[in-house]
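Everything on this sheet refers to the single structure shown next.
A single protein chain has been omitted; all remaining protein chains appear in their positions.
Order of writing sets the chain letters: A and B. Residues in each chain are counted from 1.
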Amino acid sequence: MSANSKWVQLAVLAGIMLVLPVFFPSGYYYRVGALVYVNALSVIGLVILIGYAGQISLGHAGFAGIGAYACALAPVHLGIHPALAVLLGAVISGVLAILIGRPILRLKGYYLAVATLGFGILVSMVLSNERGLTGGPDGMAVPDLGLRQVLRGMGLKLSGGEFWYIANALVLLVAIWIALNLFHSATGRAMRALHGSETAARTVGIDVARYKLQAFVISAVYASVAGSLLALQNGFITPDVAGFMHSVEMVTMAVLGGVGSVLGATLGAAILTLLPQVLTVLADYEQLVLGLIMILVMIFLPLGLLPSIAARIRWRGV
Amino acid sequence: MDAFMQFIFSGLTVGAVYALVALGFTIIYNASDVVNFAQGEFVMLGGMITVFAFDAGLPLPLAAAIAIVITAGIGVALNKFAIEPARGAPVVTLIIITIGASILIRGASQVVFDKQLHRLPAFSGDDPIHVLGATLLPQSLWVIGGAIGIFIALWLFFTRTLLGKAVLATANNRLAAQLVGINTGFVMTLSFALSAAIGALAGVLVTPITLVSYDVGVGLALKGFAAAMLGGMGNPKGALAGGLLLGLFEALTAGYISSQYKEAVAFIVILAVLFVMPQGLFGAKKTERV
């Protein structure tokens, strides 16, 4: 992947984002599109952690929860603007990632998985139990970002769905740009080296702990911002956002799309966001078919959708 | 003192439930390095099939036997149609396949059975046993006994039988295992059948206490996984110890500190243990191959 192809990828994606709404028959499609982008955002964070650095996490929904509740709580209790709350959430998530990342990133494989899982559960438990602050399992309202009103004042009238479609698309493009840059940087190369073999990376003098931690912190910030955006566009948030199932969903999206590939992750997020919407026609059989599709994709495209397909195209010499 | 004993009994009961689930993870993990996230669904199936067969008029032991056989068959099918075809794929891909399988089994169960809660009668009645001022239900003894029994069986299997050693050899190095004449395909089939059967048996034993519905698998798998990791994945001793300890932490925390944060304390303990012992209590230290 050359630096050139980075801009090609971004341009193609931006083009698709721009053209898609032409085919939207109703406002509901903006909502689904916006969800795809916000999910893709957190999944790209996981690409950096899992795909680049080779570290697993089953607790990243915890960071999404922190981002989400920062947007719900900070404007009310600290009186800051919701946009600043997004930043505050990202900072808290980042700092927390440093604090817990140091000890738990020494763990490997499933042990790391269970440690991150524990972290995620602790976050969702606090959000669920501290009823006085968070409204408990029933959730709480999130203040409006207010940007739509500003745009309206400038003569640009957007529906909620349209606004969030555009906003999430822009944030996602920036996030992808950062991720692609990271991939080509010295840091990215070091991360990928330790993915290959930690021992080998250490032998050639790579500070393994430091790069693992960087990947962990970056992915935490991605998840946190995604959680914030989700909270702001829903206007209401419950501890489900930090739940174990949400963590599993994020990892599944990443692996399904292709965990080493930024665009693959976006594709994975798109498919797992769209599938439940398409499968509603199956009513009671929805879950059954969803599980079946996941299994089939992984059997026939074991590296994930995009990398597997790309490999086949290359194989045919196209 | 009475209260303390009650907390201990509660912890042992709940811990034995966790241990039963954790034990189910060990065989598949030992044969393939895969943590099977559909293990909770095996437990659910054991409970659900038994309930429906029992309600249809079959005697309980027969209903349970049918449930175990069917679930073992589903385990074999999972290996044959989902794991085998993906051989050579990265472990994380195999894990997603097991997550897909858990969603599929759950989805199929809500169609085949229903979404209601169900219960089996306790095997030896509901009259509590009084010990040292505290009480224990006879079914708890069944669950604790079941966990210990399966542990002993597994331990003997892995250390005393050729087949068990073949399972371990397959996990260690599939190619080398094949070279020394181990039929690795059969070993994989067997591991899935055994893991599923253990899961189903667990389901039969715990249903009179925990009740069962199509979606109890996720919660059980989560706790079982945590227990297995606490003890050290792949080691039956670790699964038993991890499960019982997890149950005891929760019960004692609920009793003496806060019932609201009992699971939080349990996970903090797990984190603390892993900081000191990164392979869990009884996990084997693996060195990375370069």
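The rule we apply is simple: a contact is a pair of C-beta atoms (placed from the backbone, for glycine too) under 8 Å apart; a residue touches a chain by one contact, two chains touch by 3 or more.
By our rule, contacts and distances are computed from a predicted model.
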Query raised in the report: Absent chain per UniProt: "Monovalent cation/H(+) antiporter subunit G", "ABC transporter substrate-binding protein", "Transcriptional regulator" or "Heme exporter protein B"?
Result: "ABC transporter substrate-binding protein"
Report summary line: Among listed residues A:Ile98, A:Ile206 or A:Leu274, the absent chain is touched only by A:Leu274
Query raised in the report: Who touches the missing chain here, B:Ile148, B:Leu163 or B:Leu211?
Result: B:Leu211
Query raised in the report: Of the residues in chain B, which ones touch the absent chain?
Result: 2-3, 6-7, 9-11, 13-14, 17, 110, 114-117, 119, 126, 128, 135, 137, 206, 209-211, 213, 215-216, 219-220, 251-252, 254-255, 259-260, 262-263
Report summary line: Across the whole complex, the chain not displayed is touched by chain A residues 12, 16, 20, 23, 25-29, 31-32, 35-36, 128-129, 131, 136-139, 141, 160-161, 230, 234-238, 240-241, 267, 270-271, 274-278, 280-281, 283, 286-287, 305
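In this text, only the chains that are shown with their structure count from here on.
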Requested in this report: Can you check how far apart chain A and chain B are, centre to centre, with Cα atoms defining each centre and the answer in Å?
Outcome: 31
**Report entry** chain B partner contacts - residues on chain A that touch it in the complex
**Finding:** 50, 56, 103-104, 106-108, 110-111, 113-115, 117-119, 121-122, 125-126, 129, 197-200, 244-245, 248, 251-252, 255-256, 259, 284-295, 298-299, 302-304
Requested in this report: Going by the contact rule at the top, pick out the chain B residues touching chain A in the complex.
Outcome: 35, 82, 85-86, 88-90, 92-97, 99-108, 110-111, 218, 222, 225-226, 229, 233, 260-261, 263-264, 267-268, 270-271, 274-275, 278-280, 283, 288, 290
